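Of the protein chains in this complex, one is absent; all others appear in place.
Chain naming follows the written order as A, B and C, and within any one chain the residues start at number 1.
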Amino acid sequence: MTTTTSPTGVRLAKVFTGRQRYVPILATAGVLLLMWIGGALTYDNFADLQVLLNVFKDNAFLLVLAVGMTFVILSGGIDLSVGSMLALSTMLCAWLITEEGWSPGTVIPLVLVVGAVSGSAMGAIIHFFEVPPFIATLAGMFLARGLCYVISTDSIRISHPFFTETANTMVPLGDYRIDPSVVVSLIVVAVAFVALHYTRFGRNVYAIGGNEQSALLMGLPVGLTKVGVYAVSGLCATGAGVLYTFYTGAGYSNTGIGMELDAIAAVVIGGTLLTGGSGFVLGTVLGVLVFGVIQTIIQFEGLLSWWTRIAVGALLLLFIVLQRVIGARKT
Amino acid sequence: MPDPQPILQMKGITKEFPGVTALAGVDFRLLPGEVHALMGENGAGKSTLIKVLTGVYQAEAGEVVLAGERVHFSSPLKAQQAGVSTVYQEVNLCPNLSVAENIFIGREPRFLGLVNNYPEMRRRSRELLARVDLDIDVTAPLASYSLAIQQLVAIVRAVAISAKVVILDEPTSSLDAGEVQQLFRVMRRLKEDGVALLFVSHFLEQIYEISDRMTILRNGRLVGEWRTDELSRIELVSKMIGTELSVLEQLEEQPRRDLAALERQEPFLRADQVGKTGLVAPFDLSIHRGEVVGLAGLLGSGRTEVARLIFGADRAETGTITIDGTPLSVRTPSTAIGRNIAFCPENRKTEGLVEDLTVRENIILAMQAARGWLRPVPPRRRDELVARYIEALSIRPANPEALVRNLSGGNQQKVLLARWLITQPKLLILDEPTRGIDVGAKAEIQRLVVSLAEDGMSVLFISAELEEVLRLSHKVGVLRDRRLVAQLANDESLTADRIMQTIASGEDS
Amino acid sequence: MTAVTRHRLFWPVLVLVVLLLGNLIEKPDFFVIRMQDGHLYGSLIDILRFGAPLMLVALGMTLVIATGGIDLSVGSVVSIAGAVACLHISRQSDQNAVSGVLLAVAMALGVALLFGAFNGVMVSRIGIQPIIATLILMVAGRGVAQLIMDGQIITINSAPYKWIGAGWLFTLPAAVLIALTMVAVTALVMRRSALGLLLESVGGNAEASRLVGIRARSLVLLVYAISGLCAGLAGLMISSNVSSADGNNAGLLIELDAILAVVIGGTALTGGRFSIGGTVIGALVIQTLSTTVYTLGVPPETTLIFKAVVVTVVCLLQSPAFRSKVFGRWGPRRTPPASGSPSEPTTNAKVPA
Partner (left out) sequence: GDGTRDDDGGAAGGDDKIVLGFAQVGAESGWRTANTKSIQDSAKAEGIELQFTDAQQKQENQIKSIRGFIQQKVDVIAFSPVVNTGWDPVLKEAKAAGIPVILTDRAVDSQDTSLYVTFIGSDFIVEGQRAADWLLKEYEGKNEQVNIVELQGSPGAAPAIDRKKGFGDAIAANPNFKIIASQTGEFTRAKGKEVMTAFLQSNPDIDVLYAHNDDMALGAIQAIEEAGKKPGTDIKIISIDGVKDAFQAMVDGKINVVVECNPLLGPQLMDLVKKVVAGETVEKRILTEEGVFTQDQAAAALPNRQY
């Protein structure tokens, strides 16, 4: 038999397919850069590195949340419970430490375990009972928020020295200083990157997102992976909650209402397809930055009330359309 | 000589789906070092038996004995771990992952628990693919390759595992003769290593070439087990179909028709320099009323692309298409359909069927789309049409309410055909219409093409089976390297060999 | 019996009935409907009345979801429609003039339609993922509503306008009649014309639909526009019911309830098959849930837990996998119909964009 492919065909295909995977992420980075430059030209102080560092600092918990969400969305699912899980995490921390007098050394691991376990529970319901992820995690969202209210509708302040001191610690970075939470969130990103690209679990996540039935027939541990994905998301959500607790030094049951949408939006803006199987955790970082930069621009613009919302929507629109236009050129 | 101890034995397997008994007390055994063919018509239960064996489905009754031990697989993963490696009927790989990853996922080389050696994976993938003579970019996503290549990748994945049992469910349906030979070489090598192979195909030649023994199923029941060399083709077919029908004879020679008479008229469709970079070089092609134009070429040679460009599924960059003397200005599927062109795509799963809809809805879809949503096909007429084509193409189960998802592969293909036939197109583009279809049905479809052409319909016919192309076409277009290199009139001088030569040399000799 | 339990709406209906019966235990005259001033009056009527806007929003959402999309902006459209109508009416010298009210209603619905069409364009023409495309209006829309009203709540005093949300016709609440009419008309159009089939086809397999010549773009556009229109109508009802427009709170989180209603009604979020009847049941389940909370006096702190439990139970009962795994022991083991055929990939090949 003659060979089936011509060398030119191969070469063409290489250029075509190799780069295509990165188009969304490059487009996102490009537009983000444009936005940043736009901001820097328009506003004084905007270009200050500290402003950028603040974006990281103020969005550290969102980043962690979004990293967990990336796993879920890559697997073709969705997790609506993360905002409430974050709130539950802050409430558990505050309640156990302040009212029950537990030490942070036990509370924080405990809270993380709670996150992973409840995530797994949702994952198990999704996988074994074939309940759509949207619904299972919506129920989880109600439940976690409800538990917050049961603990206390009032907010609880944490006065434990560990929290107050860590919140005041700064990691010096040249002339600037960054928060420990930024460091933590970047470590989470790094771990997620390795997990997604260099572990079987991570590769299975992509496979399931590509085609779950095929993954099953290929003999991949679909159930385990799906449960794992939601466990990761739950873990990240409570982890983000712990960061949030450091951020505010308190627990409050109405924290993070609607934050799941921010996280989903950040992931999707970062180039991950909601249908699953395609995307990168670094894209998610960009997505979170987009959110942060939009917030910063709004902040610098000092808009009045409802104009804030309109502007957030308009900037989002601008960003997405640009991203689409640039990204679509290749296809 | 007594048979050796079977490596795999299934006893009294019964599997029911709501409304259908797919398997009723089927026994099956597989000996080490043999190629065993599983035979049966579309919907006989071959794929279901394989799925029960490998833990995709749980049977209502029966037991599986593997290497002397009773086993029960709860998932394909378990089956794989026990040494049963399977290529299922439809390509079941992850379209978003690269070729290399598709081959290795789940068993990537690891170091300290981390999958780290991507270059090694790529290298080994290339090696494995070379065994089936495939030299492609293994880092590109699987979805960027044709179904045939995907099929080969799936096979490579399955045989790369050191397994005791390898199951191949219709692996050859999308392969051309060359690839089939490559595959057989791989299979023979496995056989020599003592691996037991279970093989499903509707191509009798292939069965007789490769298999040692065969098991025949009919309507979910076991007909029997034979040594291949003890059963003649006619006997095999009659056992599959259950009557003494001589389908094979009907398959023989169709009369060649007079091309000159046809070509005296204006062509129905003329393509002038239609092409798209990266897909096919600009080509000229004309199709007359009542003419069957076959396309031949190796896998990836661009046959599908020619069809897609004509239909408007892909937007051509150059050239014009003229239908009945008037040019087609905007080229999208709906404009083509508006000019009475119909297209049965080769990948029925992703491009053809809407699996969640019923047989009836799938069949009526094209006609309905052409009428627009405001003018629904009257229910009476719809039911009548659907019933007529279910009957004509003998779609099983003959229940218009059945979900297409639950039909066997061959019957799904028939649904696709029915969908376009009811629109009574003037040009019917068939891309691998006989893929996965049993002998009887294949003969039916071929006869259908002939009679449609006699009634004045033009047909563009793509098939990996050269004989089939030759038998049906008035004219054969030959493609090579994404270029239409020759158009040969199908007269006495045209033989499969001559086409093969044209493909090989790139010119008509 | 099995034929009944097999019906796709059996489980949601069962849950609805159980919820209603639960109310009956707490309040024995729960089912009593009496005549008062020529109106039917009672808890069941209230459920229908307050559930009407949700029913409408969920109706539009069903169609959007059938095409494989989702519309997060409905809540904002609800608030905008109310704002536009109330602003127009409040500016009139005679707020009771029917012509002015009609104009206001037309304007509000027009704006809602426009917003829906904007979503449709974003999704079908520009090719943006629905969740993000509609997120834009979800965020900005409420700002627009507040902008229209300058952040204030506009109170109006218009009897004809009030009729939409709080009026009565043939002893029944007008809102219920309007919602049911919309539902009936939509269901009729979907099943009598081929629109339903084409939508299910687009949602089930977009590429295959393109290749059979369905013009998916205009269908998708249409569906988002309808969703906008339904949300707009719901917005009129909500604002009319309290004779005021509240830019910030009207329709807050209604998108989640609507999606929930659609899913409880048996329509999959992945698109394809949809059931309008199911959606109506779903909306009623959700509204009954709220009413149950009030009737049982569930404290606000635990309301969400209660809701979570009910939602989980409904969805588990609806899941054939759950039923066969949990109840399977008592019956012959059968392969669940809906979970069937794992061999067939449910999604189309997805190429990284």
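Some observations on this one:
Here is the rule we go by: contacts are C-beta pairs under 8 Å (C-beta built on N, C-alpha and C of every residue); 3 or more make two chains touch, one makes a residue touch a chain.
Note that this is a predicted model, so its numbers are computed, not measured.
Looking at the complex as a whole, the chain kept out of the display touches A, C. Set against the missing chain, the residues A:Trp95, A:Phe134 or A:Tyr149 yield one that touches it, A:Tyr149. Checked against the hidden chain, the listed residues C:Thr62, C:Ser243 or C:Ser324 yield one contact partner: C:Ser243.
Only one residue in the set A:His127, A:His160, A:Arg309 or A:Arg324 touches the chain that does not appear here, and it is A:Arg309. Although one chain is hidden here, its contacts on subunit C can still be listed: residues 26-27, 36-37, 41-43, 46, 50, 146, 150-153, 155, 166, 238, 241-244, 246, 248-250, 252, 290-291, 293-295, 297, 299-301, 303.
Interface with the hidden chain, as seen from subunit A, comprises residues 42-45, 48, 50-51, 54, 58, 61, 148-149, 153-157, 159, 164, 167-168, 244, 246-255, 257-258, 295-296, 298-309.
The rule is simple: only the chains that are shown with their structure count from here on.
Relative to subunit C, the most remote chain by averaged C-alpha coordinates is B.
A straight line joining the Cα centres of subunit B and subunit C is 43 Å long. In subunit A, the residues that reach two or more other chains under the touch definition are 21, 210-211, 213-214, 216-217, 277-278. Among all residues of subunit C, those that touch two or more other chains are 342-346, 349-350, 352.
Subunit B meets subunit C in the complex at residues 16-18, 47, 51, 56-58, 60, 88-90, 92, 95-96, 141, 143-144, 311, 313, 333-334, 336-338, 343, 345, 349-357, 361, 364-366, 368-377, 405-406, 419.
Partner subunit B is touched in their complex by these residues of subunit A: 1-6, 9-10, 12-14, 16-18, 21, 194, 197-200, 202-204, 206-207, 209-211, 213-221, 277-278. Those residues of subunit B that touch subunit A in the complex are listed here as 56, 75-77, 79-81, 86, 88, 92-97, 101-102, 105-106, 108, 110, 113-116, 133-137, 139-141, 144, 149, 157, 177-179, 181-182, 278, 298-300, 481-482, 503-504.
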